[in-house]
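Below is one structure, written out as structure tokens, with a few remarks after it.
A protein chain is absent from this complex, but the other protein chains hold their places.
Let's turn to chain A:
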Amino acid sequence: DLLQWPQISKCRSPEMETFSCYWTAGNFYNLTVPRILQLLYKKSNEEDWKECPDYITSGQNSCYFNASYTSVWTPYCVQLASKNEVYDKKCFSVDEIVLPDPPVHLNWTLLNTSQTGIHGDIQVRWDPPPTADVRKGWITLEYELQYKEVNETKWKELKPRLSTMVPLYSLKTARDYEIRIRSRQRTSEKFGEFSEILYVSFSQIGIGCDHCTEEVEFPWFLVVVFGVCGLAVTVISIMLSKQPRLKMLIFPPVPVPKIKGIDPDLLKKGKLDEVNSILACHDSYKTQLYNDDLWVEFIELDIEDPDEKNRASDTDRLLSEDHLKSHSCLGAKDDDSGRASCCEPDIPETDFSASDTCDATSDSDQFKKATEKEEDLLCLDRQDNDESLPSLANTEPQRQHRNTQSENSHLWAPFGDSDESPRPSVHTQISNQNSLTSTDFYAQVSDITPAGRVVLSPGQKSKLGRAQHEGCTEQNFNMDNTYFCEADVKKCIAVTSHEENEPHVQEQSYNEDGYFTTESLTTTVANLRASTAAPPSSEMPVADYTSIHIVHSPQGLVLNATALPVPDKEFNVSCGYVSTDQLNKIMP
């Protein structure tokens, strides 16, 4: 065996009024002459070591210091020594070595039992250790209760608390329990000894339920497993579902940076030249082209329709002819209307290659100087237009057809090569026509219907105010066309309102804001027809504006087609919209 020196095992104060030190003698005695061990102590403010005053009270190998020898917050040092040798030394202060005695007088009472009688609640009570003077507040104790079933090995612990009673809930009445309690000073870490064990037996008080069936425990495992599976299935189904709204609700899309007018697909597909041109438009040309014209200011179409973005790229390719650089009103108008329209890909008519229109700035300036009129840029000079209109609207189907043809060639490059020579004049006429009829080429978008249609607000009142009266009557208001411009209707409405003074038309006509609903337009058109006594047409236009559905490049534009059959005559491509059927006629 190893030689063990005598050592001080611990020093302890149960109530902060006295303290005792205990030591082990070791196996020293067996080897040498028995020596007498002494415990010496010293307070910090003293010089001499004194001997233990009481070796007996605390038992063998102990030293007991009673209240007169105890100063609580004074540092002590004790050492275990024999005559010449010091075997062990410890320094402490009494407040650090407080380990209270165990509580006494444990008892329990029944609080209540469950309806089935299988479980019961009890209240456990005890008294603080008698040595601790809790009543005068000299020491504050907290208690920890532990309990377990009789045949279990592991104790369950409750949180330490200050009170001397605690309820235990939901104990099984069929089983017996053991309870034990220990205490400690409130700010210490170490607990004192455990109290005696308290036995709880429900059968003793006659409510034991030995023959009760065991309650099925809650199947936590199954619940968790099924819950997780269900959640996984739900998540997967949401992710795979085609319902965009539900998907967006639960997995909201992360916003990615977007530059207006640039389709991210452009970048992916590598059409960098178009992207560059669009970017160039944004940066450098916008300020140059800004003028007082209200048309310019308001042209901001923010339709985030991916189809329309595609349209931009495709129609750029379509309209890559150089002749578009000439001083067409249309071209100028494109330049005018801020770069927004130039770079806004959602207006189909403006789909010249962006670089062309941007480069055509100088053209627009020259044109400006030429005309000396702001409005001429937009070709809103009604005089010219009206003169040209009758010419266009006259019964020269060929010419008009040709015009429209060439105009179509405007829009769709593959078709336009046949009209080389008359192009300039036709150009202006077409542009005039376009300018008149397509003063709504560029329009302030007042609203977007939930169905995805764009409603353009009526044009400038001043300019419309100059609308010629004859423009309405003479204009071949082609009812057969599925589309007609709002401005056309408006002018006619203005005319008819003057003539007819129909109140409901009037109020519709000066509806600057919001919608021209289909019904209102159709009624006004009906009124128009009634007033102007135009040849009745069986067909009523249904839609006023339609969003572009697909761009079949390079064949053209496919609009949300309505089911109206298009008569087989020249069609007035007003506003530049073409229906599917018209398109089919054009395409080879």
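As a working rule, a contact is a pair of C-beta atoms (placed from the backbone, for glycine too) under 8 Å apart; a residue touches a chain by one contact, two chains touch by 3 or more; residues count from 1.
By our rule, contacts and distances are computed from a predicted model.
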Identity of the absent chain, which is to be given by its UniProt protein name, from "Ribitol-5-phosphate transferase", "Large ribosomal subunit protein uL23m", "Electron transfer flavoprotein subunit beta" or "PRL protein": "PRL protein"
Residue of A:Asp54, A:Asp95 or A:Asp447 in touch with the missing chain, whole complex considered: A:Asp95
Contacting the left-out chain in the complete assembly, out of A:Val134, A:Ala280 or A:Ile448: A:Val134
Residue among A:Ser9, A:Thr24 or A:Thr70 that touches the chain left out of view: A:Thr70
Chain not shown: contacting residue from A:Ser44, A:Thr57, A:Ser201 or A:Asn276: A:Ser44
Touching residues on chain A - with respect to the absent chain: 16-17, 44, 67, 70-75, 77, 91, 93, 95, 133-138, 140, 186-187
